[in-house]
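Of the protein chains in this complex, one is absent; all others appear in place.
When the chains are written out, they are named A, B and C in that same order, and each has its own residue count from 1.
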Amino acid sequence: MSAAFSNRSFLTGFLITLAVAAMALASYAWTPYDVTRLVISDKTQAPSLAHWFGTDHFGRDILSMIMIGARNSIAVALVAVGIGMGIGVPLGLWAAARGNFVDEVLMRLNDLVFAFPALLSAIMITAIFGPGAVNAIIAIGIFNIPVFARVARAGGLAIWPREFILAARAAGKGSAQITLEHILPNIATLLLVQGTIQFALGILAEAGLSYLGLGAQPPMPSWGRMLFEAQTRMVIAPWMAIFPGMAIVVTVLGLNLLGDGLADVLDPKSRRRA
Amino acid sequence: MNLLDIENLSLAIGDAAILDKVSLSVAPGEVMGLVGESGSGKSMTALTVMQLLPHAARAKGHVMFEGVDILKAGEDRMCALRGDDIGMVFQEPMTALNPVKTIGEQVAEGIRWHTRASRAEAEERAAQILDRVGLPPQKFPLTRYPHELSGGQRQRVVIAIACALKPKLLIADEPTTALDVVLQAQILDLLRDLVTESRMGLLLISHDLAVVTEMADRITILRHGEVMEAGDTARVLSEQLHPYTRQLAQASMHVPARRQERTAAVLSPPPPPPHKGEGNEALPASPAPLWGGARGGGEHIHGRSASTEDASPLLSVQSVSRLYPGRRTSLFGREAPARAVDDVSFSMQAGQSVALVGRSGCGKSTLARLILALDKPTSGEIGFLGETITNRSEADLKSARRNMQVVFQDPYGSFDPRLKAERLVAEPLHVLEKKPSPAERREAVAQALHEVGLSSSDMEKYAHQFSGGQRQRLSIARAIITRPKLVIADEPVSALDVSIRAQILDLFADLNGRLGIAYLFITHDLTVARAITDEVMVMHEGRIVERGKTADVLEHPQSPAAQALVSAAPDLHRAIAKRLREQG
Amino acid sequence: ARTDLVLGVVLEPPHLDPTAGAAAAIDEVVYANVFEGLTRIGPNGEVLPDLAESWTVSDDGKVYTFKLHTGVKFHDGTDFDANDVKFSLDRARADNSVNAQKGLFSAIDTVEVVDPATVKVTLKHPQGSFLYNMGWGDAVIVAPESADTNKEKPIGTGPFKFQNWAKGSSITLVKSDGYWGDPVFLDKAEFRIIPDAAAQVPALLSGDVQAFPFFPPDAVAQVKDNPNLKVVIGSTEGETILAINNKKPPFDNLKVRQAISYALDRKAIIDGATGGLGVPIGSHMSPSNKAYVDLTGEYPHDPAKAKELLKEAGFENGIKATLKLPPPDYARLGGEIVASELRDVGINLEIIPVEWAQWLDQVFTRKDYDLTIVSHTEPSDIDIYSRKDYYFNYDNPAFDKVIEELNLTSDEAKRDELLGKAQMILADDAVVGFLFELPKVGVWDARLEGFWQNAPIQANDLTKVKWSE
Partner (left out) sequence: MTAYLAKRLAVAAATLVLASIIVFAVLEIVPGDPARLMLGMNASAEQVDLLRDQMGLNAPVLIRYLHWAGGLLALDFGRSYTYSVPVIDLVAERTIVSLPLALMALFLATAIALPVGLYSASRRGQAGDTISMGAAQLGVAIPNFWFALMLIYLFAVWLKLVPAGGFPGWGAGLWPGLKALLLPAIALALPQAAILARVARSALVEVLSEDYIRTARAKGMPRRAVLWRHALRNAMIPVVTIMGLQFSFLLAGTIIIENVFYLPGLGRLVFQAITQRDLIVVESVVMLLVASVIVVNLLVDLSYAIVDPRLRGRS
């Protein structure tokens, strides 16, 4: 693990991610201001000592909203990744283990989901169920499924022909057991890296959906919606757009760096070098 | 004057010292052999001459090529030398060619680059040189892609690239390791011809003493980046003055001492367990297994005695074929299916040690997988311990699995990198009817490790924490932990160094003697077959073409396939003898 | 001076036939520009003659005789005459008519062509608002030849004729030669469709669009300091209300509804949702209407009182309810503030944003809602509270009686008195939470003049618009 922390990209990503997570957690206990109370008389105040990042059109403290928004972004992205992994990975592993027909059918279904531009389907889903964080999760989650299915399958296919799998088969293990004991642990790092990437994409996707007004709904602050609300006030209150935008950029950047670093650190090639 | 003079070359990559004061020279028309175990720095020496070292590498000393100090030469100077005056054949023929360019382009490229010849001219010359290395353009048009060639053919292309401009110095880095013996012999002949023809200097790198002895006028022996001994090939190897030279030569020629009276050895009461770290010398005979389901030691004796004439064999393979469907050529058409294994029949008795030899791609591994019931035959039947194992479900195969284990070619690849040795070795215990408790499991693993000369403290290590030889021991431990009656070893030593290989062969011979386990040894290396087997089967294009006592087959091969194998196999004894004869 | 104009509109009309759709976006393009009616509504909501030069009303108020302009031609060159009027009115009230405001014509009994320049309309009963009704976009006169293709290629009698519609992008009108009325100043007008508030401001600031007659009030702060632009605030007929489902417990309880009214801080809502430009209302009537009675004092902002009322009604532990919000800014922004204010008195609202389609389906048609915010932009529509089965689920016979009487009255003073009474009943019953009158915010290039300040109806009348030097 110490090798991990000497990787610059990993370290930076880790620290940023940690900071964002800490901020989200801290918001449960404390935020500079209460964001559920609208103080219209304080609206669109420029950043000041009282409000570091200024206030929004309802007089809410933007810093506090960003802190709470982090929760939403993280929760949506995390659960969406969870859905993707929870369904996609078993499917991919199954396809890799069974091959032939199962593989073909699963992968074609994958392609089918891939063929729908994700945002479009998200829009359709929210058209049915109405906008909201939960539906954003479902919409983003569905599109994580084929991603993880592909990664798990590709990883599985690469492991199956290895000799240690033959050895396990020669030891009388069935494909389910082999998948659990050998394939899954061996592609875990692959999944972890993909997980961070999807996590970052999830945060962007949530922001995109919220920006279209289809994501988290008031009074729950969300970074995407803050931007959505900011865009009509760019001239008089640019800070409303700049800070949430930066929050997204920094978080996504952090996660991507973390993913890159993880990939580096966990890559057996580079590990052997180190 | 020497073509290439390396003096006191030291090389470090990052903080690691790779080469230490290496000196060697190559004269025009001379073959210099550079030998040494894997990782000794042979390739790095070669790459220094080419100035194609990895990024972090720093070299000190002198490398003079025709009066040019290569270590001081700039990139432009090197570009002019590379390919024109110095050619290099890289270690891996399979990956040394660009997969998306035709062989013609790749050969012609260097010619065009250095001579500014027109495309047509360059291709003309490329065709000539390809013809020269045995790839006549009529049969192998320039428009072929590398993947359309076999390994040996690709290696020829690589040699053609290196020799396209008739370099003064050719560096060949293990030019034949990936090839089977017959192909190896062809390539070596080719190199020899090129040297004599144009007085080219050849720096031949190999870890195979026999190969180098056949080829090289002089030899340099490298170990841990240092030159151990250098000089005239015949002299160095016959005198074996340096201890390491001796060690290397002995390992290359090593034949395990096989106990002729194995039965007696097994019958004798088990000696006390060895002390830790005693190595593989005095391995104990197997004490009675601790776990249920496996047979007691007594049964080995039965198997042993039965092996000589008992009518029911341990393994019987009857008219087994395995077809791989041919490639689809159109919606309806397919190529004829490839017969990887073609109507093979044979049987093995308990305790017998049989070698299966044959050229690369002849179907050995496929046959092994069929016997192991990891693959289903297209036709035919395989019986094991009197039961048919073809077309059985995984569950029905349990008892067969218990009695039949496998040791794979690549000791590293056959272990899950994420598991500790204990779990790895214990894996086959899975097939036992009664699952051992964790404590029993540990005990069984500890014992298996003992048997292969590892200590029980190794249980906590991961595969990558073992050396190559230790890893192969580990895989043998895994194979014998259920006390199988048959172990199928698919090229179990081809990935190992000569010295490690010798140790492992000893271990195999020893286990065979002590535990009465029957072996089916798959190899393309006749020395190995000779060393530890009673019988040998020669396989050619999916068929068994010859079978007999090992010594008989190797001394007097009957089938053309066997003859080709035997005559192509490098043999250190013979090579030294030949050299000495030549020098009179 | 310049004679071209690019004018921003928020919504793209689904088609361009005002007699076949409810969308205000249709009127925003064609009303008064392409199509004309017998009468028209002026900049301040007054009824003006249009294709009808003049009219007479019989004493019983049932027979209207319209004298039409002559020499009027449709854009396709066909003549306009009394037959077209009869055709248009009969078509609008036919059984298979899909006119979105079919109610406007429900009082008509017969339409007779007296001569090419005279039409006689007989009503079933006197209707005070008949002339006003005939001024709606839904009552414009179309020609039988082109009636079926008006959706795609509108053919009217107005000063501008339709030229081109780049779907999703813009609609272009050009001056119609040989217009019968006062000549217009512009040669060409492009209605550019810019739905996204985020895009509207830059479009104006960059000069791509020179006028935005219906600009989101909330965004005014962004442009009001720009010297090149003129911001004009006016009034609309949009009573913005916090609608309450009056039959659904606990909102069937008057005290609960009153508590809601006390809990609302109109000033904060107006500041937060309309940039401070809305005008507070206390009942369902536009402050610019002369019948308006100021009832905003009836329920001053008083959270303590609200809590007390809730307690009296037996809800001291609070109420949980939903608040469905349609897409417009006033609703979404106002909703958040309303939710925050009601939470302060113990009414916890879950905000559910819905699209118009859903709003119409769930709230309007199926009445599946607790609270919602919406602006009723139809002019003089206080009678909706007397409609049976209307989505408020409000039922008060006393109120119905007032409206009935109103319908039969044409005397202005008497009408105003009745309207005042109606307003008071609604306020007393706290039928809904009355919030504010939607402001009309127009932003245009400082050199432009002739736009309407107010919006008695949703239209962009370009007949007087011109560039000053």
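In this text, a residue touches a chain if its C-beta (ideal position, glycine included) is under 8 Å from a C-beta of that chain, and two chains touch if they have at least 3 such contacts.
Bear in mind that the values here come from a model prediction, so they are computed numbers and not experimental data.
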| item | value |
| --- | --- |
| Chains in view touching the one left out | A, B, C |
| Selected residue (touches chain absent from view) among B:80, B:182 or B:255 | B:80 |
| Among A:127, A:158, A:188 or A:266, the residue in touch with the chain that has been omitted | A:127 |
| Candidates C:169, C:228, C:348 or C:468 - the one touching the absent chain | C:169 |
| Touch criterion as defined above, residue of C:196, C:225, C:294 or C:344 at the omitted chain | C:196 |
| Missing-chain contacts mapped onto chain B | 50, 52, 55, 75-76, 78-84, 87-88, 90-92, 95-101, 106, 109-110, 113-114, 145, 147, 158, 161-162, 327-331 |
| Residue numbers in chain A that touch the chain omitted from display | 108, 111-112, 114-120, 123-124, 127-128, 200, 204, 207-208, 211-212, 224, 227, 231, 234, 241, 245, 248-253, 256-257, 260 |
| Where the missing chain touches chain C, by residue | 12, 14-15, 21-23, 96-98, 100-103, 151-152, 166-170, 192-196, 198-199, 202-203, 205-208, 327, 355-358, 360-362, 364-365, 378 |
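Operating definition for what follows: only the chains that are shown with their structure count from here on.
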| item | value |
| --- | --- |
| Between chain B and chain C, centroid-to-centroid distance (C-alpha), Å | 88 |
| Centre-to-centre distance between chain C and chain A (centres being mean Cα positions), rounded to whole Å | 45 |
| Sites on chain C touched by chain A in the complex | 196-198, 200-202, 205, 216, 218-219, 221-223, 268, 271-272, 327, 332-333, 335-337, 339-340, 343, 351-355, 358 |
| Complex contacts: residues of chain A adjacent to chain B | 162-164, 166-174, 181-182, 185-186, 268 |
| Chain C contact footprint on chain A (complex, rising order) | 36-38, 40-41, 43-44, 57-58, 127, 130-131, 213, 217-219, 231-236 |
